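Yeah, one chain of the complex is gone here, protein chain that is, but the others are all in their spots.
Note that the chains take the letters A, B and C in the order they are written out, and that residue 1 is the start of every chain.
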Amino acid sequence: MKAAVLVGLEQVELQERPEPEAGPGWVVVKVESASLCGTDAHQYDGRIDTPFPRVPGHDFAGRVESIGDDVDPTWVGRAVAVKPSLPCGECLECAQDKPFDCKKKKLIGLWSDGCLTEKIAVPVVNLIPRPDDVEAWQASLLEPIAVGLNTVDRLRILLGETVVVLGQGPIGLALTRLCALSGAGQLIVTDAREAPFEVSRAYGASDCLDVTQVDAKERVLELTGGLGADIVVETSGFPSSSAMVLDLVRKEGKVAHIGWANDLPPLPVIPIMAKTLTVFGVGGNGGRGQYERALELVRTGRLDLDPMVTHRFSLDDIGEAFAVAASKSDGAIKVVVTP
Amino acid sequence: MKAAVLVGLEQVELQERPEPEAGPGWVVVKVESASLCGTDAHQYDGRIDTPFPRVPGHDFAGRVESIGDDVDPTWVGRAVAVKPSLPCGECLECAQDKPFDCKKKKLIGLWSDGCLTEKIAVPVVNLIPRPDDVEAWQASLLEPIAVGLNTVDRLRILLGETVVVLGQGPIGLALTRLCALSGAGQLIVTDAREAPFEVSRAYGASDCLDVTQVDAKERVLELTGGLGADIVVETSGFPSSSAMVLDLVRKEGKVAHIGWANDLPPLPVIPIMAKTLTVFGVGGNGGRGQYERALELVRTGRLDLDPMVTHRFSLDDIGEAFAVAASKSDGAIKVVVTP
Amino acid sequence: MKAAVLVGLEQVELQERPEPEAGPGWVVVKVESASLCGTDAHQYDGRIDTPFPRVPGHDFAGRVESIGDDVDPTWVGRAVAVKPSLPCGECLECAQDKPFDCKKKKLIGLWSDGCLTEKIAVPVVNLIPRPDDVEAWQASLLEPIAVGLNTVDRLRILLGETVVVLGQGPIGLALTRLCALSGAGQLIVTDAREAPFEVSRAYGASDCLDVTQVDAKERVLELTGGLGADIVVETSGFPSSSAMVLDLVRKEGKVAHIGWANDLPPLPVIPIMAKTLTVFGVGGNGGRGQYERALELVRTGRLDLDPMVTHRFSLDDIGEAFAVAASKSDGAIKVVVTP
Partner (left out) sequence: MKAAVLVGLEQVELQERPEPEAGPGWVVVKVESASLCGTDAHQYDGRIDTPFPRVPGHDFAGRVESIGDDVDPTWVGRAVAVKPSLPCGECLECAQDKPFDCKKKKLIGLWSDGCLTEKIAVPVVNLIPRPDDVEAWQASLLEPIAVGLNTVDRLRILLGETVVVLGQGPIGLALTRLCALSGAGQLIVTDAREAPFEVSRAYGASDCLDVTQVDAKERVLELTGGLGADIVVETSGFPSSSAMVLDLVRKEGKVAHIGWANDLPPLPVIPIMAKTLTVFGVGGNGGRGQYERALELVRTGRLDLDPMVTHRFSLDDIGEAFAVAASKSDGAIKVVVTP
């Protein structure tokens, strides 16, 4: 079967690979749609170290083709979304049959070969049944929503609170929509491109700040009567954005930090104390039902993924897909790949 | 000046009363709009005992006309909304200048003469400055929203949770809108009249059940895959509705009870334990900023009060106003009175 | 092997039973200690319906003797405590390898034969490794502590809050100790016997009220300056005790209801609203790590079980054991049985 393979920095190529087989407790999924996220792009551009050669990709949906031993046979033929991290299978939690509490989960596509291929084997515990009215391309875009849910679940927005979302890439846009749905009052977003702001507004943003044009800190303080926002969510992973969060938040406010990059400036402690802040670090999707809830938000149309998908490629054009996703050229937000 | 006076059961009449004066820490407010709520209706129909004669009314807005000693003179002439409960002035909290923590607050219009008149004296601590873009009639409808905020603040809805709101009177409708804004997924409402359902749907209800036509319990279980709702909010004050709450909620779910009536059936303890439920009793607006936040929701249009106001009367027609409010005839939801 | 068997109301006898075998994912545990709780006593006296004949008992500890297929062989020979509820094995959660989220868990000793025997088969997921410094009799007394943890986890006591624990049977005593450890200030307990009060005081109770001698309501209000307690926990299952909870708790306070009986009076709704209360129903141990934490509290001596165990019997004297446990004669609090 065909598989996209990262063979070096900014080098991805199609290779022929053997079809996977399902061991006990595992299934083989025929991939119907996959999406590229920042992790994929950073594996490609080298900001995330990857053992080459590696089949990348972890956010996908498809249909169960075959099953291994100890798997309920009714899974065969079912449409599914798939959670992207594999339990280690060795720790106490895994040994006690609680795979989602595994502290050593490994991302598919990074620590093992991923989903940018025709078929992939995954543990049955990673499957989520996909209803008929959710298409494969939609179900291949659940990860940023699940990460966003893991964030808003912890932020516990009070109805009417002012929220700032820094960065309007896919995770920033997902957060914009989720904060709007969760009761944010004024909802201010920032980005260094105008491109995503149309989506931001459709998702509920009240004010969109292009940080290349305005002083975001000054503007947020203006928009909040000089107090700062109740909640600030940093998703961009840009040092200049991360450096602002403590200035933008009000006294006794909350900060969530999701944007990940090796060159982020550290957070000074004094303002965290002086302002009596609470800072939440968000390192993933939580693994406690967020995927299932993300699927339901998509199914009911409360989170419409359509405006987020700017580019679609077939697996045969994987090189172009990665080039667009990594460069964010041509107004790219989210790139979907169909095998 | 003119004042509406309850002189007996179902007897309200216009009387001439002396104009109030503002003592130290108090102001006189010229009433520009007042609204009638269930409490007013029940003072009128006798379900709430009232010492007659009494000027009823507690939910109102107007403009500060004069001030007593120790009051900031810039209040004069300002447009205001007014919180409806008076601190007792005698307890430890009042003595320590924390009037909103007073445990013995008394409702204006019940324990002292109320706002269905031309002018009324209130403590300056009860005032909320009203922005120019909020009209008096809007600001005279804040109480159900404030009570609703006190409810959703405690329920802490997780994004996507299924919510049932029983009863679609003004508080039920406010809760419908506030739950929709706070992240409710499926949002099922009930009432014994079809009349309010148009408003319910505009406020975000996904399913409207007329309890005179369908078996609400059966239908809610159907709509929730047999599990029951994550959250059930009872606002109707009807015994048959209150009797359902524990059947409608899922295991480990939450219940809020706001609907108040003397003939409510008590809650059996076994299902509360067996289902590991959390039951929140809501007895008012909380007095911790809910009024200010209600005003902001109205100002920004996130809660549009217009569809809720079905009837408007001048103070001269107060008899008709009470008759409509008490009978809920003619599709009445909320009645506004302009002095 | 020998097994205690309930053959009718108040009829328990020793019978010879075949030794159990471990199916896939199950193990056979040699029982080293078991304890009797209120459920056992009520199965014996008929307040809980039981399909006779039935081997009762669910709170126990022992050592793994043999294992079935798919079980890690290092379990053999390990000392263990055992969680008392069996996952159904059929629901979606069980199918997805999340047995502790099973909504249809069945209590061992009620829905299937229990632990008052020499050996019993249980799923490996029910095992908790028992450290060397915890004795079997201690590890056979974890259930009331786990139920208590599930209660205090939800109550979230603020340091210094006043707590009332109604009933000082094993669960009431566990709650007394757990509330003391969790930051309760004044800690008032009640019972209809003086017998447990020595243990109550050792566990941290500041005031012990014999409800047959004093008016508990009057006394609690006296002890709380007329305000009522911040938190009231009902564990007795007695109607007269349950009927008091809403009178004992302060405005905006919290109530937990654990005591289970078919004849409990229902809770009136008006005071729950008027006092803005939060009522927590507690129906079990939560199944989210409470057993493991209970074991740790015992291991570290923070909860000393010794004063709670008033009677010890061998399995041969099971009739006497049940008679004492059911009648609470002779100052009985907790009865331990050794096979």
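Note that in this section a contact is a pair of C-beta atoms (placed from the backbone, for glycine too) under 8 Å apart; a residue touches a chain by one contact, two chains touch by 3 or more.
All of these numbers come straight from a predicted model, not from anything done at the bench.
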* Structure fact -> Among the options C:33, C:85, C:182 or C:200, the absent chain makes contact with C:182
* Could you tell me which of C:108, C:149 or C:233 touches the chain that is not displayed? => C:149
* Asked: Which of A:24, A:77 or A:283 sits in contact with the chain that's absent?
  -> A:283
* Asked: Among C:24, C:46 or C:160, which residue is in contact with the omitted chain in the full complex?
  -> C:160
* Name every residue on subunit A in touch with the hidden partner chain. => 103, 154, 242, 251, 257-258, 260, 262, 264-284
* Structure fact -> Interface residues of subunit C toward the undisplayed chain are 149, 152-153, 156, 158-160, 178, 181-183, 185-186, 293, 296-297, 300, 302
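In the analysis below, only the chains that are shown with their structure count from here on.
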* To do: With chain centres taken as the means of their Cα atoms, state the distance from subunit A to subunit B in Å.
  => 41
* Structure fact -> For the pair subunit B and subunit C, the C-alpha centroid-to-centroid distance in angstrom is 43
* For subunit A, residues contacting two or more additional chains -> none
